[in-house]
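The other protein chains are all here in position, but one chain of the complex has been omitted.
Up next is subunit A:
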Amino acid sequence: MSIHSDGLATLVTLRASGEICLVPASRYLTPPNQWQLGRRFARTTELIGKRFIETLKVVISLLALIWAVFFIAASPRSWTPFTRLVFARQLLFTAVDGLLVAMRISAAVGVLVIVQTAMWLDAVGATTEGITPVLWKAVIHEIAPLIASLVVIGRSGIAISTELATMLVSGELEVLESQGIDPMTTLIMPRVLSVTLSVFCLAIVVATTMLVTGYMIGWLVGVIHIPWANFLEKLLYEVNVLDFVFFVPKTIVAGAFAGAICCADGLTVRGTMADIPRIASRSGIHAMTAVFGVSAIMSILIYGRILVFKIL
């Protein structure tokens, strides 16, 4: 294709006979005028606006769902034997059965983070004693809540979404409702609550495992030189109230969002069993996105920064 000085393009095409010919360019290839540019800009902003409003609606409906869950949970009448059974089973599957997985992953991440940090500090000539504040902040503020959330979403969130979608498609929810059993009280509330509680508890386990295994491996390979008692003392010295103000709501809000998203996505399935895998994978992605989003927003709100970047 060649472009003439007047701005019109010409296309060079090869005919079947082997002859080369020039074809005048379509008028669509001409540069848009101001009116067309304005229209494109308007369409783009309309699209962005629509997406924003849709996202806002989803966030608001999720907040409403979380509010409803805690509101229903606060009423003793909601805790019927069936609700208690569902809650106990979900907590067992999400928190207790997920304990070993969470410990394995956090041990591996702990070793990587602590050994890498110690090695880099060694490389820049700093003492490895300076490792503790970095570790404490990184583990408590970001890594432990994230790993706990990801383990819970991967093990239980997608399973919840699949289970609810299957119940809906196969008519099991109708069976429950026809017996006067409200699915919101008996299926969604206990699941969201147990996911929330599990993320909080697993985050504590993850943080502890990371610090202990990281120190052990670091000490064994010789990149950490201080004894365990000193290491622990320095860690405790780094503790301040703001860390708990950050850790507790962050894990609880992230867990509540993850649980609510998985339940809500599971109940949006329309059609047949064939649609369920798509819904399940989509809910996993949604929940992970929400966890990262919540993490970023809470970092900004509490510390005024995200990672190392000062925002507020």
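By our rule, contacts are C-beta pairs under 8 Å (C-beta built on N, C-alpha and C of every residue); 3 or more make two chains touch, one makes a residue touch a chain; residues count from 1.
Note that contacts and distances are computed from a predicted model.
Q: Which of the following names does UniProt give to the chain that is not shown: "Glycine dehydrogenase subunit 2", "4Fe-4S ferredoxin-type domain-containing protein", "Cytochrome P450" or "Putrescine/spermidine ABC transporter ATPase protein"?
A: So, among "Glycine dehydrogenase subunit 2", "4Fe-4S ferredoxin-type domain-containing protein", "Cytochrome P450" or "Putrescine/spermidine ABC transporter ATPase protein", the name matching the hidden chain's UniProt entry is "Putrescine/spermidine ABC transporter ATPase protein".
Q: Tell me which of A:32, A:171 or A:227 is the one touching the absent chain.
A: A:171
Q: For subunit A, which residues touch the unseen chain?
A: 80-82, 85, 163, 167, 170-172, 174-182, 186
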